[in-house]
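Please find one structure pasted underneath; my questions will follow.
Here the complex is missing a single protein chain, while all its other protein chains stay put.
Per-chain numbering from 1; labels A, B, C and D assigned in written order.
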Amino acid sequence: MSVRTTRAARPLRRGLLGVAGLAGFLAGWQLVPALGLVDPQYLPYVTDVLARLSEQLVDLAFWRRLGATMTSWAIGLSVATCAAVVLGTVVGLAPPLRRATHTTVEFLRPVPSVALIPLAVLMFGIQRQAALVIIVYASFWQVFVQVIYGVADVDAVARDTARSFGLTRRERLTHLVLPTALPYLMTGLRLAAAVALILAVTAEMVIGNPGLGRMIELSRSAGDAVGLYALVVVTGLLGLTVNLVFRFVERRALSWHQSVRGEETG
Amino acid sequence: MPDRTLLRVEHLRKVYESTTGGVEAIGDVSFTMAAGELVCVVGPSGCGKTTLLKCLAGLLRPTGGVVEMDGAPVTGPSPAMAVVFQEYGRSLYPWLTVRGNVELPLRHKKLSRAQRRRLVDDALDAVGLAHAAPSHPWQLSGGMQQRVAIARAVAYQPEVLIMDEPFAAVDAQTRADLEDLVRELHASRRMSIVFVTHDIDESVYLGQRVIVLSSSPTRVQEDLAIDLPPERDQIGTRALPRFTHLRTHVYGEIQRARRGRAIAPRPAP
Amino acid sequence: MPDRTLLRVEHLRKVYESTTGGVEAIGDVSFTMAAGELVCVVGPSGCGKTTLLKCLAGLLRPTGGVVEMDGAPVTGPSPAMAVVFQEYGRSLYPWLTVRGNVELPLRHKKLSRAQRRRLVDDALDAVGLAHAAPSHPWQLSGGMQQRVAIARAVAYQPEVLIMDEPFAAVDAQTRADLEDLVRELHASRRMSIVFVTHDIDESVYLGQRVIVLSSSPTRVQEDLAIDLPPERDQIGTRALPRFTHLRTHVYGEIQRARRGRAIAPRPAP
Amino acid sequence: GCTDSDASAPSEQTSGDLRKVRVAALPITETAALWGGIKAGLFAERGLQVEVLPAQGGAQAIPALLNGDIDFAIGQPFGAFRADLSNLGVVIIGNYASSYADGDDINAVVASAKSGIRRPADLAGRRVSVNSLGAAGDVTIMAAVERDGGDPSKIKFVEVAFPDAPAQLAAGNIDAAWVPEPFVTQLRSRGDTFVVAPYQAVVPGLTTLTTITTADRTEKDAKLVEDFSAAMKRTLEWAGDPANETAVRQAIKDNLQLPPPVADSVRLPAFGWQVDRSSLQRLAELAQKYQVLDRQPDLDRLVRQR
């Protein structure tokens, strides 16, 4: 019956709407230079940018650089996430620890990663590790804060239940605290993924190790606006892809959660 | 009758502190309970039954007085105890299936997979939810959720079982079945049970003792031994004149508990 | 007896879709209800009572069949209707006080501040919670929370009141008081009331009609007119032989409804 | 089909006897001399295998230099001045590129047509962009304005990266921009006004890029510094030879992915290894005069050319 079709139609509709949103944006962009709001020399036409992009897509060198950037991104994000989940859980579960570390955390969080680049270079030279330090530092806090809040969000009755049945600390952690914090963690991850991507690119721009960021910097210093925006579009598309993956994971991991199931029955 | 004292509650007092001032939920409650007993607790709404249970279970720290279990003060939840919460909906974990919820507390018992499975299946069967095992709690009706919470406590096979209005959301017939299940757990496994209910007939039918709490300040208004024969059944026992007599007595006590409060109202804070 | 048809339910069917397959909560239910009637709905746990109420209230879209109110199909919640949910704890907003919770739905009625205040005070008084107005819901006991939910519906002064096991968590005496409150709202304000309960005595005592639902597939097993005198009181009415007769009849019907299920068990979805 | 634009890049010669050297340089057209020299095998002749690392200026290169991650860096003299003032132990071992004493210079201040600015003195009270404040750009502009009779303290300097400057100039966010080639040509061709070439006007033939390393390395590894110096000297001579211009421009195309017309038309600086102490001295004096530096670097310590 209609059950199947509606279920199959939903992702399709979602996809179509999303594409429509993007298309609207691109059309708006095309209009800005077309209407003369900005000289096309500085903000080129979308059509030109996409044409350049399609040229890049068949260039192996482009993929190699993309690979370099994504490798930094993936390593940095994983390290930051693991550290943040562990530390965030520990700190979030122990109120005294939370109070004691509060000032230090708040002090360290706003330190801009770009200001740490010289230090990173001093420690690791002009290499990927220097970029990784920056990526990990910036994305760590995104997950950390979310985990701290998420871990504290455990329902009072649910916690009493776990305690009364004598669940061990570890069981409580895996079966109660982490599922409760999972929606927060997913948001933190999505935030961190974007931040890590931004910093992977920025670090390459500033430090100069190979990758998309260096290509952006090269296009920039050559005054090649079309090439520059083609690469900007690539970073945007990367962010989009990463988000699609996280959404997919979320829909499976959080199928029980109101935010996901609400849409199934609503 | 078993004699070893299981629970000793003395001058228990509990005040909920909050930034806006304290609320005294329990004034001064004392009683003891022997191992293997089935005690029902009744009392007006808001008199502190849930609070009392939480203190017994070691989930709340009393403001004053003593709660002792097996001679040692209760400082935290004991592994020999299981609780069925009044807010059954929130005590089930939405991320686990019904089976997962029931199985969860068994994980840290040293049981084989097959044993665990059998315990879960038996418990779900006993509450009539064998078919719902793969569902999630939020896919169940209120009464079904409540029965999952009961199944979880049953599967856990505790020595002490604490139940807070566990049958509030189920229909009359299911309720009767579950009452018999509780009696049967008590009789066959020698489980000690504390059972809070609002149904006076239920308290008399189930209990070996009924404790009536008064409110404001919460005290033990009456501690009544139920001298009905240990073998009970839904039709026969409820038809006994003694049963009617006892239930009328309890009813009167609750009335008194409520009236007493109404007569001597304390000024609002 | 009022004659205008308020609700018309015809061949109502509701299937909950989920990724693991559909669950048929209601099979085929048809009945009508006149304006100003007080109808009680009873049935085994999980038979679809809550689902039915949500369809009546316009909160769920039926999978099949028709729900009409005042001759027009129900497409969404009507402003003339108030609902007391079975999951009372989750239907109260923890960030509002008790007063705030009761007052919230009144905000879009054109009322002066003083009128609103009076309505809230009256409603809280009626459920015996006048003193709890400044507390937050999570500072209340389960029964008190449920009474807040009732007070909210009462203060709203709806034409149609839908209540889903509203007295499950309160003690016997309070329950009796609230039952009389419902009858009195029905009589004095000519409110139409749909009332789901598990207590068979309560359904007979309250209702002008009792609808018994069967489960699997959910149908109307019995639609019983309660021919007790309109003036009822807790002691006298319940002592009438007709009362006993009716309650025995309803009890038997529920037994049949359940047996039907036991004989032909539904395969798990 | 697929292409691989990296394939045309110079494959680095690998040979067991060559000593590995890491050099940081800005990814700008001037670095073409170095790239070209490497490709031409001028470093291999001296037993060096050079790896060029793109660094965004001294802030990144000098830490890497100090911790030994890189051996040499090519950068603006101000980076070396400041490092010297902070006692970082950095030394200049040679020149790299200079501006022209006459003819078209490699950079200039260009004003937008609508600003009405014609001469350096007009810059007073206007917004002028430089790529980095507190460096050769603003110092020489201030000197040029003062020399033309304007008040240098009235100029409002704004930091705008070179590539962004034309757009900002067109948008009217700034009145004039100090930019290098190819932007000077680009702006002039669209009708903006050439105001002054501040280097040429103030210190003709000013050093723009120098080769630096640490004092420590000159002492502990004199052999390396000597070999590298010799190879650099040879490379810069090679690059300055008009006969090799095509090779140099090819290096730009290979390494910067500039569109060929741009790569063929950019103006290259004057390459040369000989440090022009007097021009550095003059720059440092001006910097102190305009309070960009509060002291003068110790050129005796800083310049260590063999």
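Keep this in mind: a contact is a pair of C-beta atoms (placed from the backbone, for glycine too) under 8 Å apart; a residue touches a chain by one contact, two chains touch by 3 or more.
Keep in mind that, in the parts below, contacts and distances are computed from a predicted model.
Only one chain is not pictured, and the protein name UniProt records for it, out of "Multisubunit sodium/proton antiporter, MrpG subunit", "Hydrogenase expression/formation protein HypE", "ABC transporter permease subunit" or "Dihydroorotate dehydrogenase (NAD+) catalytic subunit", is "ABC transporter permease subunit".
For the chain missing from the display, the contacting residue among A:113, A:164 or A:221 is A:113, taking the whole complex into account. Among C:21, C:64 or C:77, only C:77 touches the chain left out of the display.
From the options B:99, B:198, B:232 or B:258, the residue with contact to the chain not on display is B:258. In the full complex, chain C contacts the hidden chain through residues 54, 57-59, 76-79, 81-83, 85, 87, 90-91, 93-96, 100, 104-105, 107-108, 125-132, 136, 138-139, 152, 156, 162, 174, 177, 181. Contact between chain D and the unshown chain involves residues 57-59, 62-63, 66, 82-83, 85-86, 88, 127, 129, 132-134, 156-161, 164, 167-168, 171-174. Interface with the hidden chain, as seen from chain A, comprises residues 13-14, 17-22, 24-25, 37-38, 42-43, 96, 99-104, 106-115, 118-119, 122, 138, 141-142, 145-146, 149, 152-153, 156, 159, 183-184, 186-187, 190-191, 194, 197-199, 201-202, 205, 213, 216, 220, 228, 232, 235-240, 242-243, 257-259, 262-263, 266.
Basically, only the chains that are shown with their structure count from here on.
Chain D has its Cα centroid 83 Å from the Cα centroid of chain C. Here the spacing of chain A and chain C, counted between their Cα centres, is 48 Å. Multi-chain contact residues of chain C (touching two or more other chains) are listed as 16, 18.
Annotation for chain D: no residues touch 2 or more other chains. Within the complex, the chain B residues that touch chain C are 16, 18, 20, 23, 42-50, 86-87, 89-90, 131-135, 139-144, 147, 165, 168-175, 198-200, 251, 254-255, 258, 268. Residue ranges on chain A touching chain D, taken from their complex, read 38-39, 41-42, 58-62, 64, 117-119, 121-127, 205-208, 214-215, 217-224, 227.
Remark: chain B residues 54, 57-59, 76-79, 81-83, 85, 87, 90-91, 93-96, 104-105, 107-108, 136, 138, 152, 156, 162 touch chain A in the complex.
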